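Structure in structure tokens, see below.
Take a look at subunit A:
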Amino acid sequence: MTGEAAPLLELRHVGKSFRLRGALFGPARQLHAVRDVSLQIPRGSITAIVGESGCGKSTLARMLLGLETPSSGEILIDGQPIGALDRRAFATRVQPVFQDPVSSLNPRKTVAQIVRFPLDAHGVKHPAWRAARVREVLELVDLPQRLMHSYPSQLSGGQCQRVAIARALAIGPEAIICDEPTSALDVSVQAHILNLILDLWERTGTAFVLISHDMAVVEIMAQRIAVMYLGRVVEAGETAQVMRDPLHPYTRALLSSVMTPEPEAGLPEPAFSGMAPDPTDPPPGCAFHPRCPRAFELCAVLEPVLGKPAGAVPEGKGRQLACHLHPPPGPEAAQADRGSR
Partner candidate 1 sequence: AAAQPAEDKLRLAFEFPISTVDWYQDAKPEIEMVAEAVFDSLISYNEETNAYEPLLAKSWERVDPVTLRFALRDDVKWHDGEAFDADDVVYTINWLIDPETKIRFKANWKWIKEVRKIDDHTVEIVAKQPTPHDMMRLAYGTQMLPEHVHGKLQDKMAFRDNVVGTGMYKVAGIDTNAGIELVKNPDYNHGGPAKPASNVGTFHIKSIPDAGARTAALLAGDVDLLRNTSYEEAVALSADPRFDMDVLQSVSYMYLALDALGKSGNDALKDERVRRAIMEAVDRNALQRARTGGEPEKRSPQALCWDFQAGCAYSEPLPPFDPAHAKKLLAEAGYGDGFDVVVHTFGSTRDYGEIVAGFLNQVGIRASVQPMTFATFRKLQAEGQLGVFVGAWNAGVGPDVGTTMGLFFSGDTKDYYHDPKLIELAEKAQVTTDPAAREAIVRELLDTAVQKSYIIPLSGIPIPVVHRSEIEIAGGRNMPYAFSLGDLNWKQ
Partner candidate 2 sequence: MSAAPLLEVADLNVRLAVPHGRLHVVNNVDLQVGRGETLCLVGESGCGKSMVALSLMRLLPRVAGWSAGHLRLDGQDLSVLDDRAFAAIPGNRIAMIFQDPMTAFNPVMPLGEQLFEGFLRHRRGDRRQAREKALHLLDRLNVPAAARRLKQYPHELSGGLRQRMMIAMALMCDPALVIADEPTTALDVTIQALTLRLLAELQREMDLGLILVTHDLGLVSRMADRVAVMYAGQIVETADRRSLFAEPRHPYTRGLIDCVPVPGRHRAGGRLGTIEGSVPMMLEGVPGCRFANRCAFVRGACRAQAPPVRQAGGRSWRCIWEGLPASEDALQGAS
């Protein structure tokens, strides 16, 4: 793979808005769930997307899966717009794992039938081949063969999630999009699933997109992370760097709110106050400014663009930021810098 090869998946200025019916009464409103997101998912990587509830993570995931078409921008796979691709062909390359292990599986089917479904859908007719593949992927996710003919209601949450992963693996995708795969699970089960994902990643070379709201999880799993706030990516970069030196106030807030087991630490300081904004009526300027402890006048007026952060910041590979505190180098950057002290 040469350095300049197109990434496996690439989002270019992708946006998605929903028309809200205005719950019976009131006018229809536009909800911008995702706004102008550009992101690259390299082959064989684990990329994490983190952010608060409602910031558009799932919507992004659904677009990556082709379940939702972007209202603007485009998504490329191997440099090809996915719109140009046959829906089925695309599906063989990107597969999902969802949050809720129970609703992820059809309650009326056995494990074997569930895992076989993608094979059926893609016309793998030969029964022996099909059965072999089912057995293979179940082994891969470390699920005992005896559960082959069980129904989801007979499985534990962790087992269900394994089945879901097995199903995603069945047609050998190049990327698996995991939308909060462990947030419904207990820590002990979460540990199993996360370990499993790491194992699979090592063994199959599949790229994973891991969506989560848990910085701690992201930290140990992903090479790259993207932090989202209200539909936008506000900071992205290599995990180690972002963790060590978060630039965006929101990223910092997220990091400082993580409660790791540290008996001496006490409850973290609330990183910011104020309520989460209404996504149908986002604040002008930087969407974070009403809650940002370091906001200044410009923030309320001008929306910062995502770019390479400048200044004293160590330049990491692919580090990106959207904050007036660290404006990208350029003519207007000087002006923005003035207010930062």
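Regarding selection, all candidates are chains of the complex that A comes from, given by their letters.
One rule holds in what follows: a contact is a pair of C-beta atoms (placed from the backbone, for glycine too) under 8 Å apart; a residue touches a chain by one contact, two chains touch by 3 or more; residues count from 1.
On a predicted model such as this, the values are computed, not experimentally measured, just so you know.
> Which touches subunit A in this complex, 1 or 2?
Looking at which candidate touches subunit A, I get 2.
> Going by the contact rule set out above, which residues of subunit A touch candidate 2 in the complex?
Listed in rising order, the residues are 52-53, 156-158, 186-188, 190-192, 194-195, 198, 213-217, 219-220, 243, 253-254, 257-273, 275-276.
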